[in-house]
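One protein chain is absent from this view; the other protein chains keep their places.
By letter and in written order, the chains are A, B and C; residue numbering begins at 1 in each of them.
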Amino acid sequence: MTDQLNPSPRPAEDDVSKTRRTTVRAIEDILYHPFPVLDHGFLRVIDYMGDDGAVVQAARVSYGKGTKASRDDRALIRYLMRHWHTTPFEMCEIKLHVKLPIFVARQWVRHRTANINEYSARYSVLDKEFYIPTAENIASQSKTNKQGRETPLAADEAQEVMRLLRGDAERNYEHYLWMLNEDDDAKRIDPDRFALARELARVGLSMNTYTQWFWKIDLHNLLHFLRLRADAHAQYEIRAYAELLLGLVERWVPMTYEAFTEYQMKAVTLSATAIDLVRRMLLGEQITFASSGLSRREWDELAQTFHLTGSDG
Amino acid sequence: MTDQLNPSPRPAEDDVSKTRRTTVRAIEDILYHPFPVLDHGFLRVIDYMGDDGAVVQAARVSYGKGTKASRDDRALIRYLMRHWHTTPFEMCEIKLHVKLPIFVARQWVRHRTANINEYSARYSVLDKEFYIPTAENIASQSKTNKQGRETPLAADEAQEVMRLLRGDAERNYEHYLWMLNEDDDAKRIDPDRFALARELARVGLSMNTYTQWFWKIDLHNLLHFLRLRADAHAQYEIRAYAELLLGLVERWVPMTYEAFTEYQMKAVTLSATAIDLVRRMLLGEQITFASSGLSRREWDELAQTFHLTGSDG
Amino acid sequence: MTDQLNPSPRPAEDDVSKTRRTTVRAIEDILYHPFPVLDHGFLRVIDYMGDDGAVVQAARVSYGKGTKASRDDRALIRYLMRHWHTTPFEMCEIKLHVKLPIFVARQWVRHRTANINEYSARYSVLDKEFYIPTAENIASQSKTNKQGRETPLAADEAQEVMRLLRGDAERNYEHYLWMLNEDDDAKRIDPDRFALARELARVGLSMNTYTQWFWKIDLHNLLHFLRLRADAHAQYEIRAYAELLLGLVERWVPMTYEAFTEYQMKAVTLSATAIDLVRRMLLGEQITFASSGLSRREWDELAQTFHLTGSDG
Partner (left out) sequence: MTDQLNPSPRPAEDDVSKTRRTTVRAIEDILYHPFPVLDHGFLRVIDYMGDDGAVVQAARVSYGKGTKASRDDRALIRYLMRHWHTTPFEMCEIKLHVKLPIFVARQWVRHRTANINEYSARYSVLDKEFYIPTAENIASQSKTNKQGRETPLAADEAQEVMRLLRGDAERNYEHYLWMLNEDDDAKRIDPDRFALARELARVGLSMNTYTQWFWKIDLHNLLHFLRLRADAHAQYEIRAYAELLLGLVERWVPMTYEAFTEYQMKAVTLSATAIDLVRRMLLGEQITFASSGLSRREWDELAQTFHLTGSDG
């Protein structure tokens, strides 16, 4: 894996320099270290800028003289998070190196406020690595959620799915190599046969083939990514990356992470109608699905949020 | 194809309404009409905002009283284009419906300043349509350009490539349908067998499978897209879309198109060193590659731009 | 005002064309019409793309075959809004012509995902128009909210503020004209005296001077703007524009407006801690500020949301 991890081996990975910049010990400790994700993927921090203090510092530039010692850092970060004052969180930046299946990359790239340098299959040959889900992640189509999974398949059924996915990926990859007909020095292996252009040969590969990229994003937009992709509705495979990333955010900016958990990840937004219903319930009124005026789905979510029981749902 | 083209059949496609908005006859004439691209793709205009006059109008807001009748519209648009005054071109917007292979979509989506709604293979089943290049577009790997094609393959070699790509795509698609095990009403075809979650079944499809999306972008960013993707260095398959789009831009904003061609598409940027070389050549100095100080590639480009002959290149 | 409104008089404003595009009657009716805001400002719609149906159409592209007649348009729009599926709302676009004080423009421009063409005071001479607040909007500094107003001043105090603001703005503007020393044809009024560069003369003008611009934005980002700027915490002067805009959004996309009101403008986000408190209160537990564990401000907001009484707050 070393070769993949060091597309351009840089002294910095081994060396220690002196800096007057903000430094976060807990991130320095894991800098460059590849954390495995899925079967062949990884995620590692390449560089970072700022910490919780940088968020506070930026906020204090905005507030100017008005904030003299009025609030400690933790309280200020919570205040910013609660009121969606997002610009101070944009003052931190992180750069990651990620190896991920192409179908995951296709979801990931929809987050537009980020910088990306992806491995080019027009330029170079892709590795023989495919994502094959493990048995416990192979599940049937959900009946209630059109874009979700339900119960895991039986062991033999899961084996059959794995066999098909692996067989297809490998066969297509063999054809890819055959059409490329090139060795490590980009010379023809079989000199008497054609060597298809890389940009064309790769179009037949399956979407569970791995790619890799550098991805750089500010903390505010990273949190937005995590809110969507570490959510239970996100596809399992991208969630695996998002959940690892949540842990790295906790290492990097622990106060921001705590506030994010309290006010965003574990928060719930109530509609105008739901607020009114809760108000009336607090006054003792008995409210059921039928009398709520909510849609079935909205009622179920409300019931789940507040552990409502005895509903006629 | 009707069904794909009308994900939500809307009266507007057949009807004619009255509007006080800026209207472009040449675009109205082809509105909603799908222009075929590649073997199964298409591109059609769904909506548009503004015209050449809207560019001029926006520029005149900026210039205020200072531009009273000072310049006609065409000259103003050329002036804006030449001086990279880009904001007036952002005042026009176009919305397209595009069907395209997934590997093309992967290049396309890197243009971040645009709005996208893509067909979701987590939510719905993909059609059985794959891009298979025609024989004349199947070419060997370029030796000089790592990301390019060179000479077309011999007819039988091209047939072999097509056979492999089609065979792989079809086999993977058959496995996809088998794993999905669902009919048009999302019921199990074989009730005794599992029906794999759509979001998982699709990961084995090949990257020449077609997807589709709505893509909305302002004129400035569209021109930037075209400068890169209608360029000779772009991959043939995305260039096929870009070249069709160039024609639509010419219909929509003919003055802008003319200025764009003159000052960007057919323009050349000379480096500081190249300017100095041309200056000296204009004074009669004989300059060769060896005496130019340029890299081989830069010299070749300069020679090509100015039809330099007799060079020792 | 005619001259300002027609920086480039265009036939479209008077004419009616035929179009096959989506058309919204309620917006056509007020197209180009300047709605006054503050003392000299206005806001008018110059162009638009899409309607509620365009949001639905884009969503159905994503959902593909999976949504055949499954849900009516209104329910789908509510579903999208509730789950923050924002991309379909990006498929509508609106272009406005706004005249506004420069200090308001400075807040407005922080919304980066929009296109702007502003009147250039480097290029042209600014009009003699300043924002002077009316007496009822002149209020003392809030003691609890560092960036807010509290009680209106007494009538004579308000007059004094108006007199100072107007006097300063007018004096600076007179000096501006004197330094410019140019007539409507950009010739020197006093031929024996210097005519200062416009880009320099304007730096002494006060920030309540009016400017104007074209502003183009997609519906999703417009709603985000309104959520922040039509909020009670926004400065009154920008809120005046935002509230007018809310009414225009209601005309343009009534279903989206309704969903936005229900799920965003009038919605409330509860933190993890607040959810737990409400749960316990619904079970009959008596909770006070002291026992809540919330900060003073968070408790007050919770009490206000649910009309909690008898609190020890």
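Keep in mind that, in the parts below, contacts are C-beta pairs under 8 Å (C-beta built on N, C-alpha and C of every residue); 3 or more make two chains touch, one makes a residue touch a chain.
What you see is a predicted model; the values in this text were computed from it and never measured.
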- Note on the structure: Visible partners of the omitted chain are A, B, C
- Specify the residue from the set C:75, C:154, C:189 or C:290 that touches the hidden chain. C:154
- Item | Listed residues C:32, C:48 or C:131, member touching the removed chain | C:131
- Touch assignment to the omitted chain, from A:22, A:137 or A:273, lands on A:22
- Item | Interface with the undisplayed chain - residues on chain C | 101-103, 105-106, 109-110, 112-113, 116, 120, 122-124, 131, 133, 137-142, 146-150, 153-154, 157, 161, 164-165, 168-169, 171-172, 175, 178-180, 182, 186, 193-200, 202-208, 235
- Message: Considering the whole complex, not just the chains shown, which residues of chain B touch the missing one?
- Response: 63, 66, 75, 82, 84, 146, 228, 261-263, 266-273, 275, 278-279, 281-282, 295, 298, 305-308
- Contact residues on chain A toward the hidden chain run 7-8, 10, 12-13, 15-23, 28, 31-32, 47-50, 53-54, 56-66, 87-88, 90-91, 93, 95, 97, 115-120, 123-125, 184, 186, 212-214, 216, 218
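Quick note on the criterion: only the chains that are shown with their structure count from here on.
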- Chain contact topology (line, ring, star, complete or other): complete
- Message: Taking the mean of the C-alpha atoms as each chain's centre, how many Å separate chain A from chain C?
- Response: 33
- Query: How many Å are there between the centre of chain B and the centre of chain C, using C-alpha atoms for each centre?
  - Reply: 35
- Query: Quick one: chain A and chain B, Cα centre-to-centre, how many Å?
  - Reply: 29
- Two or more other chains in contact with one residue: find those residues in chain B. 116, 120, 123-124, 186
